[in-house]
Structures are given as structure tokens and as C-alpha cells.
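With one protein chain held back, the other chains of the complex are shown just where they sit.
What follows is subunit A.
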Amino acid sequence: MSDPAADPAPKGGDIVRRHALPVRIWHWLNALSVFVMLMSGMMIFNAHPHLYWGRYGANFDHSWLDIGAGHIRIGPLTIPVPPPIGVVIHGRLFAFSPILTIPAHYDLAGARQWHFAFAWLLVVPGLLFAVWSLVRGHLRRDLAPRPAELRPRHMWHDIKDHARLRFPTGAAALRYNILQKLAYCAVLIVLLPGVVLSGLMLSPTMNAALPWLLALMGGRASARSIHFICAMGLAAFILVHLLMVLLAGPINEVRSMLSGRYRLPRERAE
């Protein structure tokens, strides 16, 4: 985001510089890698659509989540689900339909190749972005919530505005609002590190290299559950994120993430 001090009192309708180049580059590399990771990850999950807690877990053990034909079971709850979840094609159960997966047919070996190759695209630019965010103050300046923003009254006000689809206008649109900040921080600080570290702990060699991290996760079956939960959290974020881009004006929003130039929304006539 641009520094308001360098750009005094911009108002609605002005074109401003919004996203720094590293943010834009990382956003698109990350978008590509996260999509491939989610799609190939769903194919890998299809090979054994059961999740467990603890050090081990296989068919005879007690799972906490199963995806079956037309339903998901979470603990004692069985929830009917429509396609593309829990579909049966030529007698084979697909927890996630092939229309969602890479490759688009049952291919565990192929999905693993995609997953582990694109993991590099997730991790290497992610680490560079993390270092840049810390060093250049992106995290502190743009993403970290301020104490005033965390007051319940402010949060409630923001939630009401979001529910009414009243987005910030004019100079207020230069900054992320508190719900955006919390969502981005959850992705950057919890979900992305969580999905990477739990994913590493699914590797038997990395278990030998970092046994303390495996213990911290509560064992390999738990790491696999954590990996899945973080991935679903990222998928949920992406759905909301895309919806918000559509509602906030997709052309202006996508342009600002490509060129960095953003037209500040005009103030509403109250």
C-alpha cells in the first residue's frame, strides 16, 4: 500500500499506487502454487479419504473424518453432501471429484509429482515474501491490526458494513480494514506456515531430520489432519477472497494487483 504521507489527502476517484511490486509478484506466484497444491492435494487425499489423530492411523483405527459416497462423517455427525464431494465413478469412490483434482483422473503417483514440484513454488517465494514483509515493514505497517481496530465496537461496525456490502471509500480504502487484516494475518501467520510444516511432517525422511516437530504436531496421523484442516482453511479463504474481489469491483481490484494502480472508490452520497 502507498504511504499516505507521500500522497497527501487522496480522494475518491483518484488513481493511487496501492500494492508494492513484491506483493504483486508473490500474490500471483502464490495463487498458481496454491491452486495446484489444493487440486493435487485433493487427489492425494482421495487415495485414503480418512483422517485420524495420533501417531498412526489406518483402516482398522478410529478415524475422526471420512468422506464417503454422498456424505462426510465428522466425529458422530454424518452430513449429506452433493457432488463434487463424495462421488462414485465407475464403482470407484472419489472423496473429491476429478473435476476438482490434478490429474483429472485417479492418479496418486501423478498427483504427488505435481504436489512436490509446486511445493517449491509455494515455499521459496513464500519465504522471500516473508523476509521482505518483515524487513520493509509491510507486516507491521499494513497487516498488523492496531489496538483501536481490535476494540469490539470497531470490529462490530466493520462486520455490519461488510454484511451490508458497504466497503471503504476514498482515503479509507488505502488501508486494509480490520476484517481484511485478520483474514490476511490468519493466512500468512497460521494457515500457510501450518500447511507447509505439517506437510513436511508427512515425509518419513523429514520425520528423521526434525523429530521434535513431529512430536509437536502430535504424530504423523495428526500432522496429516492438520495439513488437511489448513488446506481447507486456505480453500475457504480463497472462496471468500474471490467473492470480495467480485463485490468490490473486479476490474479495479485485479488491475491493482497487476499494475499496482488502484482507483479509490468514490465517497457515497449520504
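Everything below uses one rule, namely that a residue touches a chain if its C-beta (ideal position, glycine included) is under 8 Å from a C-beta of that chain, and two chains touch if they have at least 3 such contacts; residues count from 1.
Just so we're on the same page, contacts and distances are computed from a predicted model.
Chain not shown in the complex: UniProt lists it as "DMSO/TMAO reductase YedYZ molybdopterin-dependent catalytic subunit", one of "DMSO/TMAO reductase YedYZ molybdopterin-dependent catalytic subunit", "Urea ABC transporter permease subunit UrtC", "Bifunctional protein PutA" or "Isoquinoline 1-oxidoreductase alpha subunit". The residue touching the chain not shown here, chosen from A:Phe45, A:Phe96, A:Tyr176 or A:Tyr262, is A:Phe45. Across A:Ile15, A:Leu108 or A:Ile189, the single residue that touches the chain missing here is A:Leu108.
In the full complex, subunit A touches the omitted chain through residues 44-45, 47-48, 50, 55-61, 98-99, 102-105, 108-110, 112-114, 116-120, 202-209, 211, 214, 220-221, 224.
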